[in-house]
Structures are given as structure tokens and as C-alpha cells.
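Starting off with a structure, shown below.
Presenting chain A:
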Amino acid sequence: MKVVLQDLVKKYPASDSIAVNHVDLTIADSELIVFLGPSGCGKTTTMRMIAGLETPDGGKIFIGERDVTYVAPKDRRVAMVFQNFSMYPSMTVYENIAFPLQALKRSKAEIDQLVREAAELVGVSALLKRGVRQVSGGEAQRVSLARAMVRRPEVFLMDEPLSSLDAKLRVQMRTEIKRLHQETRSTMVFVTHDQEEAMTLGDRIVVMSQGKVQQVGTPHEVFFDPYNLFVATFVGTPGMNLFDGVIQQSGDTLCVDLQGYMQPIPERFRATLNAKTPTPVKWGIRPEGIRFVDATDPNSLAGQIEIIESLGSRQLVFVRSGDKLFSVIVDSLHPVRQGENCHLHFDETRIHLFEAQNGRSLTQRG
Partner candidate 1 sequence: MALPIKTQPPSATRQSQFRIWFYHWSQKNIHWFFIAPALIAILVVAIYPIVYSTGLSFFRVSFDSRERPFVLFENFIWILNDKDYWGALGNTLLYVAVTVSGSFVVGFGLALLLRRISVGRNWIRLVLILPLTIAPIVVGLTWNWMFDPLFGLVNWFFIGIGVQPQTWLAQTGTARIVVMLVDIWQWYPLVFLIMDAGLSSLPKAPYESARLEGASDWMIFTRITLPLLRAVILVALLLRTVDAFRTFDLVRVMTDGGPAQTTETLSLYLYRTAFNFNKLSRAGAGATIMLIVISIISNFMFRFLYREQEGR
Partner candidate 2 sequence: MKNSKLMGRLLIILGVALMMSMSVVNVLAQDAIEPFAVTDPTTGARPFEGQELRILNTEVVPILAYEHEILDPAYEAASGVTLVYENYDQGALLPVLQTMCAAGGDDYDIMFVEDGWAGALEALGCLEPLTPYYLAAPGDAHPEDFPLRAFGTVAMHNNVWYGMPTLIAVGMFAYRTDLFNDPDEQAAFQAEYGRELTVPETWEELVEVGTFFTRPDEGLYGFNYRYGTPNNILFDYMIHFGFSRGVNFFDTDFNPLFATPEALDAAAFFTGQEFLNMQPPGRESFQFGEVLQNFTQGAVAMYGTESWAIPLLLDPEGSTVAANTGFAPIPGWRNPETGEIQRALLSAGPAYMINANISPERKRLAWDYLQLAHGQQFARLLADGAGAGHRTSVLSDPEFVERFPYFPGLLIAESGGIGRPSEPWWPEAENALGQGLQAAVAGTPVEEAMTEANNEVIQIVTDAGYYESGAQYVTVEQREQFVCQLFVEINVTHPECE
């Protein structure tokens, strides 16, 4: 079932500051979409409006063709999994899963069958008789998934359901949710502040900040083609190297000046730069786009290795060059030593340019 958010606005109660600022979004049928953003960016509020737990101050919400803006949550046929709540403490696992069905006034036999199916699907069949004290956090979260599924909702809403689990369990549950999505093919909205989760789960990612949608796109798009500075810095660990710079015409090519070293800028930016130089910009490059090269390489910037952090198979190296500190990711086998002098080469294709004033990407888009 497709979900359409039309110019949604939500103000914080008890103050007039805006939580969700004119959000327009269409979520396709059977899509798993992830809302990603720092806390307080409005992602959860947006989801709660889809669920009906908050009423928008402006705009409309459609589920399928139905305008549900003013429909009570119980009548929206959505399901929601919450961040810090998983099981009703006064009920057993079985009663928990049966709970949404009781609201539909189904027969006992029908309920029983549906409960068992749902329990089977998330793997809690063995726990049905247990109470909340007798299940672990991960199991409780599975129960909440089963409870969400049992009603066959048109839309699944998940509000950081994994954030209270430990790292290993989180990865495991992530896979499970992905599998569930593939099996049920229902529309799923997943809210998280964890970009790794967003990247691995989402068909598409909605990056939000300060109540606004910053970018909507596939994980690949969001990572490799951030629309603006916010997305560029928020997505990716460690974040993009970003510096103020001035674009200069150096002969035929555009360059950015790095303490005398002129880094060429790809041609694709020329159109958006209005051919007016020198132009102040923010320029950036992800740590993965930097390589160590020999000192002989003319297209390189000299620097000194300050800190080395191991990331397992790779290592994160901080290199100082003048007043700038670059983070570089290289293979663990690459020999680096603290204090060593080195030379950095920037992959032209991975250079990002943003307008200095509003942070918008200068990449030309079709």
C-alpha cells in the first residue's frame, strides 16, 4: 500500500517551534523506507503522524487512496513497533500477540491460528506461555514484531525498534526484519539514527534534519551523491573531509588551492559554478577517496600522519597538512607509522562541492 505525505506540518505542543516542516514524500507500495536523522530531526514525529498518534497541523496523509489525516490510529490499519516498549507486562507472550486480534473481535480459533503463525514467523513459538519477566530483550522485541504482523497491516511502522538491543542482536534482528519484509512484501517505514542500519535495510533512505527532508534516495545515492552538506556529514563513518576552499581557474582546469598544491576539480562542476572564479565553496571528499602515494606523484599533497586507528580490516589515518586534518581509510596491510611524512592523492571522481552559503551540492543533476 502506498503512503503519501503531502506538505505535512507539525508544531511542538506548548511552543510554536516546528517539529516537521512541510514534508512531501511518496512511499511506494511494498517499499522499505528508512527515515534517518539525528534525534530531534522530526523523523519520529513524521512516523507518529502516519500512525495517527499525532495530528498534523497542516498537510495530508494518504494510505493507499484513503485520506487518513483525521482517522483515529485504530482505524488506519497500520502497525507500529516502538523503541523502548515491546511487551505488555500484564500479559503472556501469547496474549500479547493475540491482543490486536481481540480488537477485531475474531473467533478464538482464528486468533489461535494467526497467533501461532506469527509466532512461528518470528521464532517465538516456544515462548508462548511465558510472561514478560521470562523473556529476554531480543525475544520481547520479536514478540512485538509478531504482534505488529499478526493483523496484516497495510503499513509497518518501526520506531528505532533495535536501539535497545545489544550490537550482535541488533545485526541479527536487522536481517530478520529484512527477511520479514521480503516475505510479507508490505510497506515498511523504519526510523533510525543509525546510518549503518539505514544503509543495510532501506530500499530508500529519507535523510531528515530540523524537520525537513534533506534527501530521499537509495542508500547508494545518499552515500555517493549527497544533496547537501548535512547529508554529506551525517552519512558515512567517519564523516566526509570538508574544507572551505576557493575555486580558481588554473589554466584550463578548475582547481582548489591547498597551501600551494592545486587540486584539480572535475569538469562536471563547471556548469554549476557559473564560470565565475574565484568562487568560495565547501569542498569535500570521503576518507575512502584518498590514497597514499609516493612523494614523486605530482598530484599529491604532503602531510604528516598524526593518529592511526584500527578498524579491523582497514585503518583510519589522520593526516595533518598545514591547518587541515584529513581522515583517510586505507587497507590494514598498508604500512603507516605515526609521525611519518606522507603524500595524499584525492580521487577526482569522489570530490564533492557545496555552495559556501547554503550548503547545497554543486553537482549537476538531470
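Keep this in mind: contacts are C-beta pairs under 8 Å (C-beta built on N, C-alpha and C of every residue); 3 or more make two chains touch, one makes a residue touch a chain; residues count from 1.
Selection criteria: all candidates are chains of the complex that A comes from, given by their letters.
Computed from a predicted structure; not experimentally measured.
A.B. asks: Out of the numbered options 1 or 2, which touches chain A in the complex?
C.D. replies: Here, the candidate touching chain A is 1.
A.B. asks: Mind listing the chain A positions that touch candidate 1 in their complex?
C.D. replies: Its residues touching candidate 1 are 13, 55, 64-67, 69-71, 75, 77, 104, 110, 113-114, 117, 151-152.
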